[in-house]
Structures are given as C-alpha cells and as structure tokens.
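To keep things clear, I will list the structure first and then write my remarks on it.
The other protein chains are all here in position, but one chain of the complex has been omitted.
Our next item is chain A:
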Amino acid sequence: MLCQECGKRPATLHFTKIVNGDKTEFHFCEPCAREKGELIPGTAGGFSIHNLLSGLLELDPTGKPATAQQKAAQPRCDFCGMTYAQFSKIGRFGCGECYRHFQDRLTPLLKRVHGNTTHVGKVPKRVGKKVQLRRQIEQLKRDLALKVEQEEFEAAAKLRDQIRELERQSAL
C-alpha cells in the first residue's frame, strides 16, 4: 500500500481514528506522518490527552468558547505566572500552586474527568504531619476562645502554651 499523502513511498504507519463512532483510517509513510504531526509511537507530537482536555477547558460554563475579553480577565497563578487561558490551551498546570489559584474553575473539570473532586487516598507522612498539626492548632484555638469567653483563664493559659508549642513544631 502506498502512502495516501505523497503516493510515492510505501505506507508504513496505519492509524484508525474513531470520533463519535465514525471510523477513519490513515495510511502514511513515516516522513509524511511526521510532517502531518500524526503520532508515531515512540515520538512526540500527535493527538494527546492534553488536546482533549483543552477542548473541554475552552468551553465556558454556558458551553460557548471564551471571548478575548473573558480570557484577559482570567486569574493568574502568582507562583508560576500561568493564566487560566494558558492552562486551558495546553491542559497542564505550571506548578502545584495553580490548583489553589484556579480552584473554582477546576472543580467542574475534575468532576468531569474523575467524577469526583476530593482526594481520599494516601497522605504523605511529612507533609501530612503538618496538615495534622494545623488541624490540631485550629481546634485548640477554638477551645481557647471558648475558655476566654467563660473566663476560665487558668485553662486558657494552658491551651495558649499548648498552641505555642504546636506552632513551634509546625514551623520546624
């Protein structure tokens, strides 16, 4: 079989694309496939999950593509500088902080991809320890406020010392 693009070289790469149940077959030689940017196993380029994601992200909540004005007003991650428009183009975040900055917009996307928005799996021991400490400190501060309100100053002082100790630990 000859390459369907140049018609000269033999087709060595064969692809099947299925979009909405419509099957299309492609037969290319390697140079033409490369030129067309089709995926050659073992090389970069071609259609990827990121293209698909950016298709989902380009849509605003009403399903219409975002206007230039809307894009300009989009939030920016203050750690890596990535804007939501950039993210929606490439389908990848620039850093971990992006998750915090784009949280509101991210929730519907995560729901669509995972059917879920909250992690329930493994917690890293070191980072998780800080998370636990923070939770503990927050609880003690609530207790402290209560004791002050009840004018139980001795108990409040104990809580204050405990909080200081935990804050010292969490700063380590």
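One rule holds for everything that comes next: contacts are C-beta pairs under 8 Å (C-beta built on N, C-alpha and C of every residue); 3 or more make two chains touch, one makes a residue touch a chain; residues count from 1.
We take it that contacts and distances are computed from a predicted model.
Trainee: Tell me the UniProt protein name of the chain this structure doesn't show, selecting from "Protein-arginine kinase", "FecR protein", "sulfate adenylyltransferase" or "Sugar ABC transporter permease".
Mentor: "Protein-arginine kinase"
Trainee: Touching the hidden chain in the complete assembly: which of A:Cys29, A:Ala85, A:Leu144 or A:Ile163 does that?
Mentor: Checking each option in A:Cys29, A:Ala85, A:Leu144 or A:Ile163, the one touching the absent chain turns out to be A:Cys29.
Trainee: For chain A, which positions touch the chain that isn't shown here?
Mentor: Contacting residues on chain A, toward the hidden partner: 9-10, 12, 14-16, 29-30, 39, 41-44, 46-50, 53, 79-80, 82, 90-96, 99-100, 103, 106, 109-110, 113-128, 131.
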